[in-house]
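With one protein chain withheld, the remaining protein chains of the complex are depicted in position.
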């Protein structure tokens, strides 16, 4: 079995073999092994539910791969709702001819990422489509979490709240962008791709009052802050020089005329906390290796503006534009 | 907005617009509209959880489309576990240039299918990938259901149990096969694609003791029965002439040298009930329009054989082979 | 439907059970029947006919599946041809899953090579029109039934002056392998069920020589279960009555002369090869066709000669398919049966398609009803 | 890093605030400054420089973005060229999203047309090598800065005798549109910030004629915020001191003579067009380049002449970009601003890229700090 | 070898093609190899997209008669 063939997705013997010899080997748990049409779960509390399809290219990138990303991405969407990630579904769409070896690498890195939070894959699906019908491999994960902290919401921001990011922004986006066809730049940067649950757990255990929380993935920091400003009907003011940005990220942005705030992150959180909790939150985050570069980057200004203002180090202001369009290198 | 562009999947303004103007319009419900990273749900009971990615080609077929299928498929995987379908996630992967009109048609038919069972889409995701990176559109749905009937399992079959199918087999498979490139056959057949929850609900309300239940999708009836024989460690005997098969399905199978038992169904269930409940189960199923052609097709024979035997009308026996390989027209 | 239902009337339970009884009553000796054609093998298995017949009847599955008998070196030709991205290799149905020496066309397709599976050879013309910048090579397989379709496509290519269609011809003939098997002194075959649709084209006349040479009855049978049962009855009666004849059971479709129009079309474009290598049997003289020299510009074996390997690849040393075909061995006698040789990874021809003897024994071998 | 940090040292807060103070102190009259180049527009916006300058300084965003000024009929050329599946159209970055008369290259790409976005023109050679059976057409855009790269690629195509690369040249020149704007009696522009990297190639000498003709200071400025601030200071001082000169602020990269090697390469392959139509301004004589006749076999406008439309497409009737460029109108004065004309669907050049005056007002218009 | 199935001729076209019906499945086939003319309502055998012969109804009826006789004969014998 050196390559994935259409028969591996046919629902017949080959599919069974693939499931048993590969997926069960790495995602081994009783619920999954029961192989029913649905997994039956006992959660006993409010449940958080989320989904994402991962279509990243390249599928292997510095600091991770599509598998790690597919786990971290969904674990993070649960985490930022104050939910402890418990169970994931996992659905593969694989191109005929995909190397078995690469699939195993991906599955293995999924298993490793799952271990970080003790999350289980309890139900799955595998489709194999003809050559040219998919770009190598797509993975969907949907996730269930037990809500352990209620009331986190994009609608919750109010005047005076502090905006904190847990680390440098744009690392993941730059790793991917640099490897894009027609760009071909090299950096020693690695993606921030990681599961942020422990960070969230630390905040909850530390009794920080979390008002809003998000993982700034597609659309980056700007998408999160603009959505918050919109949902909570507030103006957010960010100090440009406080936003942690790695030099390589800055470098690629200068080269291509981009802003780091629109680039994707896959292991960061943006948190809004009340002013009183700011220092405590920063302290807690910075104790966790995932949050060592946490920074207070701004605050909620006043009701009614629905926009994000970026204050330059010179004191001048501009709008932090919401991301729009495909990210293309600028010519001017 | 005549075509889906990469920007619609960028997580920026265009994505927001697509979500609000299309998805919210059809999947309108409060939980989804909260637009958080995860939906927060109150289920208060055991939860069934399942996932499937739908990659069907052609995306529009007689009797349905990929959207209807994506809802029915996941609703059915919940239903056959005795779970009332409540909440779905929905994740689109769309090829750049996909007609907006087609997407709207698909979304509309999803909304219609959801109504049949009162199921809600509460969380979603949209990715747009460059031309040639996906074949038109793939949809993943994951589903959550409230387990209202416990103990349905592929491991439950025992001697004497009756095997019932809720209707003709192979309809969906033939609709798709006939339209495959290089086959090009016309039939007036329509896919059986449908949500089977009401059928299951009727059985539960009728106090039928359901031992095992499955929707015979990929791999068809044969996959279900072979899995059951394997999981429950029994021999299943099926009377070939009792299996309901439409003439057009028979016709296409004759033309291509296939067996109807390996073809996919998308609106059927296979149920194993104890011998005493057989008549009651048939009666209940046949009262529901979805089950009007329900048939007792066989029984569980004895312990220890792990195989499915097909008895011809002449009294001779053969193995109902588990599906294997890609389904290809036979030459001989 | 008129007065006859061409399917149901020939699958009728009452008739089958009646003929079954009659055979059991009339049979007076063991008879090894070779059903030459994979289609008959399929009918026998699908309807469990062996269970309806007396112990005295044993079936020997013949070399009548064009997929199973294809030698590896010819499949390798297909694989070589599809490597060039300027070519499109087209073939029929499950041919694409047959293994060559190292790969199969399905595997090559999965690697992105241009391999297309069609249901009808006519689609070759459509593919060629849609891909004017590609060379479309039809990897033609099949016995006499499928040969006239290839001839028809050749005719249409010539008429329409298409320049981008080529033919890799693997059309084989039914009588030569039968003779090759019978020529072996050990062959334990008493009678033949003659192929249904081959005979529609060729007529039953082609079997006369076999009866004359080997004194074995040949009954040309239809594919429906009643047809096969009646044919066995006819064989039983020939032995009982001391006759050795070509009989046509499948009278509703087969004549003595066959489809002359189709035969002429074959003659127009094809000639007999000096020799063709059959998987499981080996080289058989005059057992296959090739494109006539005057049309060699269409012949992929000529046009692409420089890139096509021509070293024959031997059957696996341990494979005893030859003996199985002769009726002197059963799959269980093979040392690698079910171990190194399985349907997923066939070492010999009898394991290649589900109609092969070894594949059938592998799949059904655990069903005791088959060992009655 | 040596003694100079070429980025940080020119973004330093202390320096910027100091220069800001000095400008406020020294300014003695209102000055309308046109920053010709989109890169400067970007710096002014990104760093909020207008807020650091006195009210007397008003910026007029010039026609210095090669994407914004591209007339629709030329984009339509690109769209026509990519319709043929034997062609691959290659262009730079965000050019692909600029609308032509009915579509954009990004939209065509989404329909499956062969449009490739590259970061460097050098990639054109790679694409052509990888696609020997396709005609690769480089849709070249840019001012004097980007022209030598196209010339360099032409040279490499000729050296390596590649036969499948063609060039659709849309290289434009900086001085002609400035003159065209100034020739209008109404233009309210007092001084210019000269482009940074255009001037690296051309040298500052090309602005002498402008100072001589229109008595407006021209300061060739770097792209960093300190550069822009210092350049404004220099302009203020020229007025104060009654001077009208070409000054080079960006001395670390720009000389009076420029990059002569690059200039020679341009001269080798290009000649000036009689006329080129600028979106928002209209026809300007001698304002763009084309491939010299001796190399016309590389010129896509010659090679594909038969399929390229050549009817000019007028700017939208209601669009007042021309007046905005002259400094006599602001985007708010346009009747369709923010209504029919938005960044998603620009009617005029000033709305096309985020550096355009209308796009900037549309996005930042609700931020009161910009209306101080 | 040679999967083939009797199908009813539904519609005949001037270019030697016809629509045939097999238990409700319709397909366009070529008549290029048929030695004899066919009419709508005739049954033909279809192999890989080509009709190869017209089914002979009389011969079929002949066969069916034989089977009926066998059935009758055996019924009588097994003592009715």
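Per-chain residue numbering starts at 1, and chain names A, B, C, D and E are given in the order in which the chains are listed.
The working rule: a contact is a pair of C-beta atoms (placed from the backbone, for glycine too) under 8 Å apart; a residue touches a chain by one contact, two chains touch by 3 or more.
Please read these numbers as outputs of a predicted model, since none were measured by experiment.
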Residue among D:142, D:175, D:327 or D:346 that touches the chain left out of view: D:142
Touch criterion as defined above, residue of D:15, D:244 or D:330 at the omitted chain: D:15
Omitted-chain contact residue, chosen from D:38, D:71 or D:175: D:38
Touch with the omitted chain, as defined above, among D:88, D:262 or D:324: D:262
Where the unshown chain meets chain D, residue by residue: 1-4, 6-7, 9, 12, 14-15, 18-19, 21-22, 37-39, 64-66, 92, 119-123, 142-143, 145-146, 148-149, 152, 195-198, 200-201, 223, 226, 230, 249, 251-253, 259-262, 265
Residues of chain A (touch criterion as defined above) contacting the omitted chain: 178, 184-189, 246-248, 250-252, 254-257, 330-332
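Simple rule for what comes next: only the chains that are shown with their structure count from here on.
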Inter-chain centre distance, chain D versus chain E - centres from mean C-alpha coordinates, in Å: 76
Centroid spacing, where centroids are CA-atom means, of chain A and chain B in whole angstrom: 31
Whole-Å gap between the CA centroids of chain A and chain C: 57
Junction residues of chain D - those touching two or more other chains: 106
Multi-partner residues of chain E (each touching 2 or more other chains): 1-3, 5, 23
Chain-chain contacts as defined at top: A-B, A-C, A-D, B-C, B-D, B-E, C-E
